[in-house]
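Here the complex is missing one protein chain, while the rest keep their positions.
Let's look at subunit A:
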């Protein structure tokens, strides 16, 4: 029984501006809210990042509350009585949280690395897209500021010394771990999806449908057939109504970065 909720308003960047990592995060939140059967309306704003309480997109605006990022949003909806992980026992809940951190630690960091620390991608894709709503000289300043901030973060957590090949290798390892955990089940836990499924779907689907300077990232994921089937299953179950004739086009949801 829906206790509260006026329609949630999800704020993201506009299609021309959004980058891989933000798109993945917002798709994860959308998937989660759809899994909870909560109506959600997506709004695109170029200054979504600054509107967010934590500085990260996406964030939801419900009633008079603003909550950003998947973790706090899950807790918020849980407090309102909607939860996907109630049926899990303690060990399973520990595993679920651990795998969510695995995705955040490896996949999300790898996405940020590829976007901002790889010079080709940063110059051709990330900087132009990030600064597209602004005019000169603000666009140059903001783009370089963001790039510099991400590079410093990579330095602090020890990713600065990695080569692109090593990052691809890390993504492959992460996918292998997810594939092992998923096995032949329809979802990660029991027969019902949880927030882990939403998060994994968000990231994998975005990587598969986004064109970057090279296809290697997508290829790494495609080598695991159960992950592909998993993405297709969630897309068909929860996103079919919003796409007209998408099955013929295959994976067309989500912006491509070209």
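Here is the rule we go by: a contact is a pair of C-beta atoms (placed from the backbone, for glycine too) under 8 Å apart; a residue touches a chain by one contact, two chains touch by 3 or more; residues count from 1.
Please note the rule applied: contacts and distances are computed from a predicted model.
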Name per UniProt, for the chain absent here [options: "Metaxin", "Alkylglycerone-phosphate synthase", "Isocitrate dehydrogenase [NAD] subunit, mitochondrial" or "Adrenocorticotropic hormone receptor"]: "Metaxin"
Selected from A:80, A:93 or A:222 as touching the chain missing from the view: A:93
Residue touching the undisplayed chain, where the options are A:43, A:65, A:173 or A:223: A:173
Which of A:56, A:80 or A:222 contacts the chain that the document leaves out: A:56
Hidden partner chain, residues of subunit A it touches: 54-56, 90-91, 93-95, 97-99, 101-102, 104-106, 149, 152-153, 156-158, 173-174, 176-178, 180-181, 183
